[in-house]
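Complex shown without one protein chain; remaining protein chains in place.
Up next, chain A:
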Amino acid sequence: MDLAVVWFVLIAVLWTGYLVLEGFDFGVGMLLSILPRGDSEHREKERRVLINTIGPVWDGNEVWLLTAGGATFAAFPEWYATLFSGFYLPLLLILVALIVRGVAFEYRGKIRDEGWARRCDVAIQVGSWVPAVLWGVAFANLVRGVELDAEHQFVGGFLSLLSPFALLGGLVTLSLFLLHGSVFVALKTDGEIRARARRHASVFGVAALVLAGGWAVWAQVAFSVAWTWVAVVLAAACLVTTLVANRRGSEGRAFTASAVTIVAAVVLIFGSMYPDVMPAVDPANSLTVHNASSTDYTLTVMTWVAVILTPLVIAYQSWTYWVFRRRLSTTDIPAPAGLSLKKVREAAFGGASSGGSTGRGLTDGSGSGS
């Protein structure tokens, strides 16, 4: 079999892994300001429940993106070069979003201070809303085709990436990730927030059905090939299943169905592109699976690496989800363990006369044992 085609499929698989996994991470991040209710103390607890549903796994989920990027570089250098230099500004925004979001997850609980937590929440939300929209815009442009010159360089300019079709694509990923995040929260939490997540999932599900349905039919009619109708129908069926299962309280089934919706979306996107990796407005200039790929030797080496390592990655990541399978509720969340920036344990600044020892003189916010 043609290795370039194999790698086209493998890169679609890596993107599928990324969008399915970080899709719900983005959803959870966006829900941070939408789901929590009650007085400020209770809202804070619910925010922590939300963040901790993805706490142990979000970083591993994000590596699927790095791998998709690295694999594109290795297997399709021309695609990597044209795509990343061409989609410069959207990628810059995505990078900054992912940076502040990752740091905010890790640092939010490190300092016990209301203002600190609020600033981290802003970072998490910016870091979730921005990429949730921009990934859709980027992929819609790949479906639609962009302006490439005869050297396969992107010459369209930033504004050419903001066509109505592309912007609608951004709303599609946004609504899909909101839905995906809601059904994930319903699956991973308990108590009031679980019920609230299910109610929100119904709303987002309808929005996703309208937006994604409209976009998929548009993509199908204007830019795709006949066989990807299968993906469109599958996506629609899965969205309906998600809604029905969510209403009935089959949370596992609802989550599975919304995950398969995202898989179907990737199939539609990559299916419509094939045999191009980056269709050009003038088809003669398109980057194709063959004119963009690495040599057979490199692809052979990389195939071995991927065939051996990818199943291992899937195995240990699945195990992680098993280890952290329990549902979280507000009662599971321990007291904040962060330190106070202002008050430091007395011994920290005490000389011989301060009387402070590390065994005594504790001030608020310090000395958590774990």
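The criterion applied here is as follows: a residue touches a chain if its C-beta (ideal position, glycine included) is under 8 Å from a C-beta of that chain, and two chains touch if they have at least 3 such contacts; residues count from 1.
Definition applied: contacts and distances are computed from a predicted model.
Undergrad: Going by UniProt, what is the name of the one chain that was not included in the view, given "Transketolase family protein", "ABC transporter permease", "Tungstate transport system substrate-binding protein" or "Cytochrome ubiquinol oxidase subunit I"?
TA: For the chain missing from the view, the UniProt record says "Cytochrome ubiquinol oxidase subunit I".
Undergrad: Among the options A:203, A:217, A:281 or A:309, which residue touches the chain absent from this view?
TA: For the chain that is not drawn, the touching residue is A:309.
Undergrad: With the full complex in mind, choose from A:155, A:195, A:225 or A:281 the residue touching the hidden chain.
TA: Checking the options A:155, A:195, A:225 or A:281, the one contacting the hidden chain is A:155.
Undergrad: Based on the whole complex, identify which of A:9, A:89, A:195 or A:217 touches the chain you can't see.
TA: In the full complex, the listed residue that touches the missing chain is A:89.
Undergrad: Write the list of chain A residues that the hidden chain touches.
TA: Residues of chain A in contact with the hidden chain: 48, 51-52, 55-60, 62-63, 65-67, 69-78, 80-86, 88-89, 91-92, 95-96, 98-100, 102-103, 105-111, 153-155, 294-295, 297-298, 301-302, 305-306, 309-310, 313, 316-317, 320, 323-324, 326, 328, 331-334, 337, 339, 341, 344-345, 347-348, 350-352, 354, 356-359, 362, 366-370.
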